[in-house]
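Below is one structure; the comments refer to it alone.
Missing here is one protein chain; the remaining ones are kept as they sit in the complex.
The first chain written gets the first letter, and so on, giving A, B and C; residue counts start at 1 in each chain.
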Amino acid sequence: MTHPTLAPEEPLLKVEDATIALRVGGRTMVSGVSFAVNRREVFGVVGESGSGKTLLTRTLFGLQDDARLTAGRVTFEGRTLPLEGYGAAVRGLLGHAIGYVPQDPFSSLNPSMRIGKQITEAIYLAKGWPMGAERTREAAIALMAEVGIPEPALAFDQYPDQFSGGMRQRIVFAIALSQEPKLLVADEPTTALDAITQRRVIEMMLDRSRRHGLAVILISHNLELLRQSVGRIAVLYGGQLLNIVPAADVGTHAAHPYTEALFACIPTREKALADIRSIPGEPVGAGFGTSGCAFASRCAYAEPVCLTAPLPLNAGITSGFSACLLGRGAQ
Amino acid sequence: MAGAEPLVALEGVAKSFARRLLVQNRSFALSGIDITINRGEVVGILGESGSGKSTVANIITRLTGYDSGRYLFKGRDVATLTRKESFAFKSDVQIVFQDPYGSLNPRATVQSSVMESLLLHKRELGKAERIARAGQLLEEVGLNAAWGDRYPHEFSGGQRQRVAIARALAVEPELLVCDEPLSSLDVSIQAQILELFVRMIRERNLTIVFISHDVNVVRLLCDRVYVMNQGRIVEQGQARDVLSRPQNEYTARLLEAVY
Amino acid sequence: MLRLLTLPKTNIERAAVILALIVILVAIIGPFVTPYDPMQISFRSKLLAPSSMHWFGTDGSGRDVLSRLLHGAQLTLSATFFVLIAGVVIGCTIGIFSAFVGGAADNALMRLADIWLGFPPLILALGFASALGASLQAAIWALVFSWWPNYARLSRMVTADILSQKFIASADALGVPLHRKVFRYVIPNAFDVLIVQVTLDISAVMLAISGLSFIGVGAQIPQPEWGAMIADGRSYVANGWWIVLAPGVAIFLTALAFNVIGDMLRRELDPTSRRR
Partner (left out) sequence: MAYVAQRIVFSILSLFVLLFITFLLSHVVAGDPAIVAAGPNAGAAKIALLREQMGLDKPLLTQFAIYCGQILQGDLGTSWFTRQPIASDVLRELPPSLELVFIAMLINLAVSLPLGLLTARYAGSRFDDLVRLGVMAGAGLPVFWIAIILQQIVAGRWQLLPTAGRLGFANREFSGATGFYLFDSLAAGNMNVFLDTLAHLVLPAFALSLLFTAVGVRITRTAMIGEFRKDYVTLARAKGASEPRIMFRHVFANGATPALTVFGMQFGWMLGATVLVEEIFGRPGIGRYAVKAVTQSDIHAVVAVVFVVGVVFLLANLLVDIALYVLSPRKQQRA
């Protein structure tokens, strides 16, 4: 599966110092975010609402109309995308190299188009019709079976409103997988689903990505879900990248103070009531900027320097990273 | 002791929803459920969407009726309550909803929202006393009393949920029904509100029905739990037992799935 | 009213607010400031082109067009507002009632409104006006008669939406009495949507009234109502274009101004358009 022209250590996606501003008004919402995703890696992005996680990923992949990448460097498969006309350039990768799964399965399928048509359209858009209508149909049905849709041949001719949320999200995955992308971006794919369905869909996704050699960026507000599902997690807060932490280090002092505090908020299986500690105050919205740490006002460890010093950037795109101005959580 | 009889007893309560054209009903039918809630208990009702758990909340608070069965409150069948007693019932039982954005009147200041409870159920208080009492309540739930003249849209989700709790507590209810009170809040705010509930349980003489889909929250907060699936109670018992050694197949599946 | 001056964001909106205020002012004081008697016939001065004596010229019977226009503002606007206010009062009473009772009565009332709403309002008004005898009063009542279902439907929808919200359930859990629910919960929360719709409807009602007058079932011809003025000027259009132009432009600019203001109010007040 390795690409012959690439050195094996070259990451699939490299984002350096990405800065994102709104088109109207020009306010900078996300600043100085750097990270890299390796081939076949499952990479998590966590943040509370307003942290900028969805804005960051949707803009990076050309799906946000009202914001744009104003600075930074994005490299995919060794090719750097131009900052000028970035949206068009990255959309050129969608539909074959990069797949995307939106959050709400109840609105992410076209209600007036048959399921099968929506999958074969994806195959057609990715590859043209090299195999003809009949074989495309068979491929689509095979994929539907693979993501766990019962009686796929029957479902092929049905409309989305006949499927539950979990089944719809599987269909969306089938659409993404049908284009054989190298990177799959899933934005809160299970937030609208019940616990049992959520676990099944996430496991199906992880299993497919393993089998297809697919890299995944999984965006979620649920740190515990990510801790159990992915290798590394990028933690966003107030539009800043505060931490890139191996899942195993979540909940320890090896993580950034925000990551540590966020994990302390979550009731997990193992915790007792006394283990739950809230973070005082309200979350800061995206657009905090880069002078000072966005979390400083709520951080238990904060010192005066945290409020004013420029935030460290992940300049070397290291595999782990902590933006803590006091050096906490740094490996 | 007078507390020998349960505060709430649902006996074989069933409810079905007429399927009407174009009407989406998110709460599902109930088939013959039994629930008892004793004074001072925190009882969890655990289930996924469509399990009927919100219908239970609405029946206990009498926001909706039921087709068959009996609902005894302090031993009285609520069907026999007079108009006046029904009104008094509302100061005994209060509810906090999931969505803090929809549960406050957008056109009323938070102070007047809290004062409305007092106006209706504490008729003996004068206006100055109501204002003072509302301020105390806002402080008690962790808000600044000086913010009383602000409107709901000026507050965050967590703060609105605190206002909703203050409004419910203002009538000094014996029973507080909480319908997914944490679900639409941010993670760090969920923990804050959870701590607020823990404090209130300790400080006030409250009985709580806590309706949730979150296994872990129920395990931490509740004494007893009823697990619901498709309008039935599939398992019940001490929260710690049920949620660590489930007997029912569905409960087991649910526990396994939870992250 | 003062808030109206702070809302405009563009020059077009500012112009619309100023224009609308001028029109309303003219409708109130117009009859007192007109240079000539709007009904005074003078065959010696008929069909005079616009000049310093007669800014907008004179019509086929020698009446001053400007004076007629200023008088007409009162006639046209007061008729329009009467239709809207009567429509809102009747419609909202029915709509709010319907939403509160629900069930079969609600269904029947809304079905009736649906059917009613369907019939072309102009034709319905035409039928009524001709049955009552042609006059401005008849046209006004005919329009009220065909307009109320708009507000019945809208207010029912808005009320039902409000009633389904959790703050109403919360009020029920507290035992808030019905009158308090209507006046403290429903009406304040429905107000914005209604005011937006009423503003947007001003132009439609005005056009309907002047249209009915134009075809002869509203204000009768010597009356200075704007639509009737156009009907009157039609026969002179070849050698007195100003007679038709002036009232037409007056209708158009007034309607446009209220449309722009309605659009602005919707942007500022309507929560459904704000959520983007």
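Quick note on the criterion: contacts are C-beta pairs under 8 Å (C-beta built on N, C-alpha and C of every residue); 3 or more make two chains touch, one makes a residue touch a chain.
These figures come from a predicted structure and were not determined experimentally.
Novice: In the intact complex, which of the depicted chains does the undisplayed chain touch?
Specialist: Output: missing chain touches A, C.
Novice: Return the single residue from C:A27, C:C92, C:L109 or C:V217 that touches the missing chain.
Specialist: C:V217
Novice: One chain isn't shown here. Among A:R27, A:R91 or A:R135, which residue touches it?
Specialist: A:R91
Novice: Of the residues listed, A:I175, A:A195, A:A215 or A:L325, which one is in contact with the missing chain?
Specialist: Touches the omitted chain: A:I175.
Novice: Mind listing the chain A residues that contact the chain we can't see here?
Specialist: Residues 24, 61-63, 91, 94-96, 98-104, 107-113, 121-122, 125-126, 158-159, 161-162, 172, 175-176, 179 of chain A touch the chain that is not shown.
Novice: Would you write out the residues of chain C that touch the absent chain, in ascending order?
Specialist: 12, 111-112, 115-116, 118-124, 126-132, 134, 203-204, 207, 210-211, 214-217, 227, 230-231, 234, 237-238, 241, 244-245, 247-248, 251-256, 258-260, 263, 276
Methods note: only the chains that are shown with their structure count from here on.
Novice: Farthest chain from chain A, going by the mean of C-alpha atoms per chain?
Specialist: For chain A, the chain whose C-alpha mean is farthest off is C.
Novice: Taking each chain's centre as the mean position of its Cα atoms, how many Å separate chain A from chain B?
Specialist: A distance of 35 Å separates the two centres.
Novice: Roughly how many whole angstrom separate the Cα centroids of chain B and chain C?
Specialist: Those two chain centres are 48 Å apart.
Novice: Quick check: how many Å separate the C-alpha centres of chain A and chain C?
Specialist: Their C-alpha centroids are separated by 52 Å.
Novice: Which positions of chain B touch chain A when the two form their complex?
Specialist: Those in contact with chain A are residues 48-49, 156, 158-159, 186-192, 194-195, 198, 213-217, 219-221, 253-254, 256-259.
Novice: Which stretch or stretches of chain C touch chain B in the complex?
Specialist: 165-167, 169-176, 184-185, 188-189
Novice: Sort out for me which residues of chain A touch chain B in the complex.
Specialist: For this pair, the touching residues of chain A are 48-49, 194-196, 198-200, 221-225, 228, 261-262, 264-269, 271-273, 276-280, 282-283, 298.
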